[in-house]
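Of the protein chains in this complex, one is absent; all others appear in place.
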Amino acid sequence: MRIFLLQQLFLWVCMVVVVVLIAFLPRDLVFVSEEYETYGIATMNMQLYGERLSEYVAMIGAGSLGENRYGTSVLVDLHLYASRSLQLIGIASIIAIFIGTAKAYFDTRYKGIFARSSRKIGQGMQALPDFFIIIVVQMVVLWLFRQGFPQFSLYGNEDLSSFLFAAVLLSLFPSMYFANIVASTLESEEGSFYLIAAKGRGVKKSVLLIKHQLANALPSIIQQIPIMFMYLLSNLLMVEFLTSFRGAMYRTYQAMGFQETSLESLPNQFYIEEPVIVVYLTFFISLGFLVNIGSRVMTEIVTRRRLS
Amino acid sequence: MTMSQPVKEPNEKKEILRVQNLKKYFPIKGGVLKRTVGHVKAVDDVSLHIFEGETLGIVGESGSGKSTLGRMMMRLLDPTEGQITFNGVDISTIRQSKIRPLRKDMQMIFQDPYASLNPRMSVGEIIEEPMLIQKTGSSKERQENVISLLERVGLQQEARYKYPHEFSGGQRQRIGIARALSTRPKVIIGDEPVSALDVSVQSQVLNLMEDLQNDFQLTYLFIAHDLSVVKHISDRVAVMYLGRLAEVAPKDDLYANPLHPYTQALISAVPTTDIDEKRERIILQGDLPSPANPPSGCPFHTRCPEAHERCTLERPEMTKMGEEHYVACHLYTQS
Amino acid sequence: MNLKKWWSFLLALTFSVLLLAACNGGDDETGTDPEEPADDNGEEPADDENGDDDGDDDTAGEASEGGNVNIAFFSPPEHQFNPIYYTSTYDANVMDFIFEALFRTDDELLLQPHLAESYELNDDQTEMTITLNEGITWHDGEAFTADDVVFTYEMISHPEYTGVRGTYADKLVGYEDFRAGESEEFEGVVAEDDQTVIFRWEESSVTPEFNASFPIIPEHIFGAVEPGEIESHESSIATGEVVGTGPFMLGDFVEGDQYVLNANEDYWNGAPNLDTVTLQVRDQAVITGLLESGDVDMVIQPDGIVPSDVASVEQMDNVTLYQPQDLGYQYMGFKIGYRPSEDVEAGVIDTDNFIENEKLSDVRVRQAIVHALDREAMVGGEDGEGGLLQGSGQVLHAPFPEASWAFDENADIGLEYDTDRAMELLAEAGYEDTNGDGFVEDPNGEEYVLTLAYPTGNEPRENAAIVIEQQLAEVGINVNVDTPREFPAHSEIVENDDQSIDMYLMGWGLASGDPDPGGIFTSHVPYNYTRWVDETSDEMIQRGLSAPDAFEQEYREEVYSEWAEYVSEQVPYAFLWSMINNWAATDRVGGITEDPVTMLKDPHLWYVQE
Partner (left out) sequence: MSGPSPGSTKQVNTEPPMPEAKEQKKSYSPTKLIVKRFFANKLAVAGVFMFLLVVIFSFSAPLFVEHDPAQTNPLNTYAEPSADHWLGTNSSGQDNFARLVYGGQISLQVGVFIMLIVSVIGVVLGSISGYFGGWIDSIIMRVTDLFLIFPFLLLVLTVVTILQNVNVAILVITLGLIVWPNITRILRGTYLTLREREFIYSARAAGATDLRIIMKHMIPNAIGPIIVNATIIMAQMIILESALSFIGFGIPAPTPSWGAMLNEARSLNILTGMPWAWMPPGIMIVITVLSINFIGDGLRDAFDPKSSRK
């Protein structure tokens, strides 16, 4: 375990270094203002690279991770946006795991037309672009509003309703993924000796599914969680982008210079906030590592309990 | 007198293959971190020799390490320890590239006729491949060779354009035999070549193998999991249990006078055609112990009807009990 | 040892991440709750005595006390909330609620006293004596006095001042010396007593009110701050520290996200009806959705509704559109002359040295070009489709938009879209297609190619370059469109008379209400980028500003009308269009004052009707 953690730590450090190296690639931005418009002119300057990097390292040495464009510490910035995203991720994960397990149970328990089509839909969904589905869902909801459906806020993160809406959108794909994983793991357990034995003893199918199959499939399901998490993260970008949910992904996107562009089409590369990019990417990397480590530890615990 | 290995008899028979103190340990990876937590002693200190032109049968339950032994002799697996001498050359540690030319003289027939033929190659390609690798003959010669081999093993020459999935198990095993013969080897190691086949087909294949042995002056190492199969074809039989040899003896000697309790148990299980001959069936108790955690002392003591205290403590050595008859059992050694 | 340190670092990091997750919310949600209960110490809404509310027709709902109004814009401010230093219009939006000036424009763009109660001008308009309103206090309770006015003007004239607002002060007496640090006393603005302040100009000021209309900053705060440090002082940036006289105060904000303005209950013009106004930075793509669902109440300057969304916003039952014309305009300039490169280097502008651009010196050619341009098509249809502006604009013939008092709707100006007339004029001037390549040759039979330069950054303008090329090709004029430049580079080649360009695209934004075209069109001024030398025009412009006649607006109206006619015939510019602003508010907000330049006038009168 110790070696594993050290290995993870080493990889973590490597990834953060890569992020810093990329984020600080030399871009010399010159800002010029005219009336209502501000232009950023980007030029490549190789000499700057070393300077920028050493400046950044010096700053970290001085105990600061840098500031955002308003001069606020990036950690404060991170706190605000990342906590929103974490809540969203948390709720969406719970929904995904719950719905996913329920759907998997339904799909494996029953063999009727509904279960079969539910399974087909689950598989088909994964083949579709998430953002397109989200757009369509948005359109349907807007259409419902115009038909007199009680309105709620679709965008942003202020209202509970918009928050939940984003969480539901976010959980859409991961729950399908999770359901597929669980279902196929359950199925792979099928036909194993203990099941036949239990069946022979007249154990109810539902009890069998939950008590035996699920319990036995747990380690392999837990091992899939990091992948589901990655799924969730890439969806998070789309969901935050499409619902204007001001979370960590949205903020990263902003920090990369993709401002909310005004009608006069401000240049894309308005501001690039390198320290913000670094700290947010580090945040996501850390999340990935945490989930990975967590899943390994859980697997170990579950496996041990089973063995003992 | 105890011996760690059979001593070569002054005999006109030429020894073609010899293994000494051969061991193969597979590491067991455990836990999430895939650390080595133990070893499976698949083959544990086995010594054997095979004379040119004879058929040595190796018998053991599945998991006794007999296939591993066969594969090690082919150097398909690298031994953990010990020596393999082929034709007087030590091949246990030489590099794979140096072994390649030797493979011409040593071929293998595999257990599963379905798995041992590449499903994506035509039968002709399959039989031709060893020749191609050993660069024997021109393309035309090889084709002719393929045809004659096919006919020799009892298949039509059109078969060479077909694919393995179009043949039955017995036919496939014939293809496997034709492939093994294609480089004119001296030794063929048959890794349970008939155990996957239907009983009626088994004898056909065995007969074919016997015919071929005469025609091609082959030496067979014939691995099987029960004694009935090797009864007819073998000259000598070695019995393996849990990675070790229990008994080695000329066939007739072994069947007439099995010494090791395990051999006795095996022989009692062989169905007999002679109704008059009444034999007491010895039923072994319990399962085969895990090779990862073999019993101390004699590995067979957990199931041995004759086990006594010494068996649990001390590992029996190979003891010569007659001409070419060796046994590893405390019943026959003095403490 | 070291390893352990690393371990604890990793652990600390992971836990801090978890903690971040756990202790979210709370602090950033307080104070931004739109449903805060109404305060009961405000005054009656709508009937406020100072209310120049010109009647929102649809005030059907019940007006209620308190509440919050959400205003959306697309980009976050840059967090410089000091009027003397800000540059972004988004910051200006925030400050409109907080800071006030002595004068402000009324709905006809005329400047009226605001913080000032009344003012007197001397005969030659070199001196203005202003009496301040009584009872005005800063947000922190300090009284607003003439000293604050003096201080503000001193600061924008100060040697260490690095901002760009010096133009308000640079004609005042003693500005040069004070700016250069040669005098301690600033004679331009003097406090007579607490309620009286005097402005003095070196020469007659035609626009005295404008010059005195700069937002006032508090002396009692910044007086103690080194002038060089005002920009980064916390009273310029931080919540609770920014002090003005306006109806709202800067409250809590989440940077880049939302800015809460709290009502100033002691506002001199009457306490605001609302408790809070929240400025929210919202993605342009979702703005209309937010409006429809009522999550956002107002979408106003500087962004407004995107032209392509106007049609759908118009259809919303709960939203009112406000569409005043923007005072800025876009044009295509003709390089009629160039400064010689020696003059450019020396920074000299001498009309006598101008080198004539023969390609465009013939007025008929310029007229032909204007006739060839279908500017109506550029502006586009009313239904929000087509055109460069999707209908959100107006064709312009002179630099006076309709909202300006200088605009004369009866004047017969402008050259209509008429390709036949264009070709006729070209033929008259001797430009004809002699080699049959579809493009005209110049009178000497040489190939005639006009180079058009344009900058990036303004999408309709960028697109206009392509349209202009196509439309001029139809009358046989071959236009070579340069690759677009970043605005500063473009501006530089235009300003420095790069002789490779014949025409250029640019826009002017008119910040002040005064329509005097002198700063741009007088022959010898730097901004006369076209290097158009015309005595008649110069004389008219002069007349429009000459005292004492020009003190009368009617007189100036007449002069400018005449000048507009002249300039549209002489075509130094092909005026293209001025934008229409598309501002919107939901009907939840009442008491909005309609004004051509801003929707943020008198926000203390706003109220929420349910």
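So that you can tell them apart, the chains are marked A, B and C in the order they are listed, and the count of residues begins at 1 in each.
In this section, contacts are C-beta pairs under 8 Å (C-beta built on N, C-alpha and C of every residue); 3 or more make two chains touch, one makes a residue touch a chain.
This structure is a prediction, so every number in the text was calculated from the model and none was measured.
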Point to revise | Touching partners, among the displayed chains, of the absent chain | key: A, B, C
Exercise for review: Return the single residue from C:288, C:301, C:320 or C:586 that touches the missing chain.
Suggested key: C:288
Study note, to complete from the structure: Touch assignment to the omitted chain, from C:344, C:363, C:377 or C:413, lands on C:377
Check your understanding: Which listed residue (B:28, B:89 or B:133) would be found touching the missing chain in the intact complex?
Key -> B:133
Practice item. Extract the touching residues of chain A with respect to the undisplayed chain. Key: 7, 11, 15, 18-19, 22-23, 25, 27, 42, 124, 127-132, 135-136, 138-139, 142-143, 226-227, 229-230, 233-234, 237-238, 241-242, 252-253, 256-258, 268-269, 272, 277, 281, 284-285, 288-289, 291-292
Check your understanding: In the full complex, which residues of chain B touch the absent chain?
Key -> 71, 74, 76, 99-101, 103-104, 106-108, 110-112, 115-122, 129-130, 133-134, 145, 148-149, 151-156, 161-163, 165-168, 170-171, 176, 179, 183, 200-201, 204, 207-208, 211, 215
Review point. What residues on chain C make contact with the chain left out of this view?
Key: 284-289, 292, 306, 308-309, 311-312, 377-378, 380, 384-388, 390, 460, 463-464, 466-467
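Methods note: only the chains that are shown with their structure count from here on.
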Review point. Which chains does chain A share as contact partners with chain B?
Key: none
Exercise for review: Select the chain at the greatest separation from chain C, using centres from the mean of Cα atoms.
Suggested key: B
**Study point:** Intercentroid distance (Cα basis), chain C paired with chain A, Å
**Key:** 42
Point to revise | chain B: positions in contact with at least two other chains | key: none
Practice item. Hunt down the residues of chain A that sit against at least two other chains at once, touch-wise. Key: none
Review point. Can you list the chain A residues touching chain C in their complex?
Key: 9, 12, 32-39, 41, 68-72, 77-80, 82-84, 86-87, 90, 142, 145, 151-156, 158-159, 243-244, 246, 254, 259-267, 283, 286-287, 290
Point to revise | Interfacial residue positions of chain C with respect to chain A in the complex | key: 6, 10, 13-14, 17, 20-21, 23-25, 28, 32, 73-75, 78-79, 87-89, 254-257, 281-286, 289-290, 293-295, 302-304, 306-307, 328, 456-459, 486-488, 491, 507, 509
